[in-house]
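A protein chain is absent from this complex, but the other protein chains hold their places.
And now, chain A:
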């Protein structure tokens, strides 16, 4: 059979006879890498563009149509020492990029308007106390209006839209008081200008927008960066499938290019990337990523296989029913839908604050107007004072209190290897006081490890590793990896379902089932091996050894559990795996609460039970069977190795082998929530001081501008204070 790699799915026509591809690269950190890659790729003839984006860790490549195969670029990068893979921009990422550009444009417009209106306002402020002519003042006011009104109409869009959305769904958010404040300030200033009045508030209104936009842009940038990294990681998984393009011809194509009805080949040691049904072949498959069960399942004709299952022994032909998890186990889909509905009811801190804040402020303004009228002021003066109250209380600092703290926290998490999927995850994570861990792939590493490597002589272990390189079996792959083997033993022969053998210097080497190596006797002797481990034997002539291979616990799992306990967080294991395997893990980590053989519905039931007791649950899981419970929990986390569905459902995703990011994320989130509350109190304190001044009617535009920028800067600085501390911890 013939193998080709086909990346044509990712190639786009770039016009003028050029073709374009985007690659995600791993390991680009500095200017040196950037120059090396660009030179290395430009040196290929017919390449017209090779440009590295160091922020997003991507390469844009263009070449003359039909001259080059994209696979060549990937090989070239491999030679240069970088792993690369084509990626396809998801629609979510496109939307984030567009949004972040739009916000930046708004910020540019608002900043320009603020500077110019301020330039006009300062002469008016100083002229009011010296000798400015009323005509000159009116001229300056009209000019300010000319700049501020169109600028506010454009730059205020993000706030007006969000406020309108909230109002039309009969709720309120922070953008409602902001929009009301800005519109009233501008409207009143225009009326005052027409009446040749002394004060106009164009500067305050547009400055408010500028400050708030700074907060939004920072927040959005962090989100965009996270999204880009997540996109790269997904691309670098390089999920491909061996698709039959002819009766006997196979092409290795990206999963995105597989359609239902295609037939794919699943070789031993490969992870299935599609959902489908076996049409030919017999094998054992490992479905631990889907069910949490570590025992292998026998698959034959008609057996459904799901994306994420690992093929162990035989070769299978699979007819695709859905590519990359478009269909799922019906049960999981149903549970997931219910859980997601329940989750959308969470109300963010900012919205809760604005729900309290908006009525109080608007009522205060109303009472100010009525109060002044009762005390004999004219309606005009009373309304001006009332609007001044609204301007001074317009939640500039409140609007910044949460995004700035959130940006700092998500930056700290990013450095600790945690990616945020949803914006309000930080607040929910900070409240978590009970952690439920899935076992398989979460507490344990997704790959297999040799646990008794220390008991075997190093040279024997290395030899076993080299022999293992000749087999596709996942257990053999684990042995080879553990031994750090690089060069395979020459002339090794694999006997399907038995093992590998080879002859080196006249001595026969065998690696495989204990019976294959004549080592059944040894298996009974070592009774300390735990029940879930796979036993492999290795024989070198008459000498025989036993290797025990299993999913190892994450290296720092014990320390993380201890750290969580020290933070007074409850811990429990909910696993779909067998009892013996769960007990072993619970025992090793000294976790007293555990449940084994749990179905997805049971997991949700347990979470609901805890919820009723008022416990805020953090669910950490990776399997497809965990997806509904990830959605049902108060907040959820997944390792990057998790099934697609779980990763998409989880609020946070953590990278790498250690479990430490779980604790780091909880710490950052708690600190961020503390900071958000502190910021809110600062903003409220400012209002308590400023409102009486506004009610008394002595607020001039100068006081409004100074108070507003003062409180905003105070809140921003307070958020940045945490940044320096966060760095020390990471």
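The definition used in the following text is that a contact is a pair of C-beta atoms (placed from the backbone, for glycine too) under 8 Å apart; a residue touches a chain by one contact, two chains touch by 3 or more; residues count from 1.
We adopt the following convention: contacts and distances are computed from a predicted model.
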### Message
Can you match the unshown chain of the complex to its UniProt protein name from these: "Amylo-alpha-1,6-glucosidase", "Cytochrome oxidase maturation protein, cbb3-type", "Acyl carrier protein" or "Branched-chain amino acid ABC transporter permease"?
### Response
"Cytochrome oxidase maturation protein, cbb3-type"
## Note on the structure
The one residue from A:12, A:39, A:259 or A:352 touching the chain left out of view is A:39
## Note on the structure
In the whole complex, of A:112, A:244 or A:296, the residue touching the missing chain would be A:112
### Query
Which one, A:101, A:567 or A:721, makes contact with the chain that was left out?
A:101
### Among A:53, A:157 or A:338, residue touching the chain not depicted
A:53
### Message
Just checking the interface: what residues of chain A touch the absent partner chain?
### Response
30-31, 34-35, 39, 43-44, 52-56, 101, 104-105, 108-109, 112, 115-116, 119-120, 136, 139, 143, 147
